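Note that this complex is displayed minus one protein chain, with the remaining chains in position.
We just call them A and B in the order they show up, numbering each chain from 1.
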Amino acid sequence: MELLFALMIGTLFGLGLYMMLRRSIVKIIIGISLIGNGGNLLVFFAGNMVRGKPPILKDDHITNIYSLSDPLTQSLILTAIVISFGVSSFGAVLINKACEVLNTDDIDKLTDTDNSC
Amino acid sequence: MRSIILISITRLMMPMLLMVSLFLLLRGHDAPGGGFIGGLMASAAFCLYGLAFGFQKIKSVLHTDPRVILGLGLLTSLCSGFLGYLMHKPFLTALWFDEGFFNGVINLHVGSPLLFDIGVYLVVVGVVTGIVIAHAED
Partner (left out) sequence: MLITPIICIPLFGAAITLLFYKDREVQQWTSTVVIAIHTLYTFLLTLNVFGYGSLVEYVGNWDAPIGITLIADQLSVLMLIMTSVVMLAVNIYSRIATDAKLESQGYHSVVLILLAGLSGTFVTGDLFNLYVWFEVILMSSFVLLSIKGNKEQLEGGIKYVTLNLFASLLFLCAAGLIYGLLGTLNLADLSLKVAENISDPRIHTFALMLWIAFAIKAAIFPFYSWLPSSYHTPPIAVGAIFAGLLTKVGIYSMIRVFIFVFNPLPAWIYTLLVIISIITMMSGVLGAYVQSDFRRILAFSSVSQVGFMMLGIALQNEWAMAATILFMIHHGFVKSGLFITSGICGKSVGSFYMNRLGGFLDKSPLLGILFLTLAFSLIGVPFTSGFTVKIMLLKSCIMNKEWVAIFALLVVSFMTMLYMLKIWSEVFWKKLPLDEDGKVSKSKPLETGMFIPVVIVLIFSLMIGIFGNVLSEVAIDTAKKIYDRDEYIQKVLRLNLKEGLSYTGSEK
């Protein structure tokens, strides 16, 4: 299970980086969201992974808290997912606007802000 | 490009989706659900409406601008935080009706986290519909 997760995270990061290094703006945003998913999985993986034991203590008989899944990492990724949702929706709007105004999808042509005069 | 099928389905689905979103909102805290998911569900309903009837009509369904909903949500969430101050506890302390001050008066597990969730719900609806309307304006 751990190996599977590690491979999965690595694949997501690799794919995301590959996409980010492409010249198209759309692919950059896709790459960022792929890496974002990889990051979320990484955080999830950082807590102890237990199946089917939500950390809600209704009765206090549980002695070993490590037999429960870690609630903190889950709340962390929940936050991270909400944030990445906001960021990618903003990214979509930005791309839409940018492609309309700049009339190009190629980041090599975005040189207007780098000219010194 | 109005599709009669989409319109009739939307008429059926809108109330159901909104109901489910409220269900998810109220179910939250100890069970899967909560303000964010509920809000997303509700905004999905509004997006569906926008697809069927045109995105500018969303404003008339909401009866106001998404920004107002966003502001109201922010205020609601802040209020739930300030309730903690009133009870001389830190900001955002969870206060329940069936504990402490109101114990025995109201036997309902409702408290300031629900208020916070309602705020989140409104913020999410405001943000998503706002983005969708802005996106569709072009």
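Remarks
In this text, a contact is a pair of C-beta atoms (placed from the backbone, for glycine too) under 8 Å apart; a residue touches a chain by one contact, two chains touch by 3 or more.
Quantities reported herein were computed from a predicted structural model and do not represent experimental measurements.
Against the chain not displayed here, subunit A makes contact via residues 20, 25, 28, 32, 35-36, 39-40, 42-47, 72-73, 76, 79-80, 83, 86-87, 90-91, 94, 97-98, 101-102, 107, 110, 112-114, 116-117.
The missing chain lies against subunit B, touching residues 65, 67-68, 70-72, 74-75, 78, 81-82, 84-85, 89-94.
Basically, only the chains that are shown with their structure count from here on.
Here subunit B touches subunit A in the complex through residues 30, 36, 127-128, 131, 134-135, 138, going by the rule given at the top. On subunit A, the positions that touch subunit B within their shared complex are 56, 78, 82, 86, 89-90, 92-93, 96, 100.
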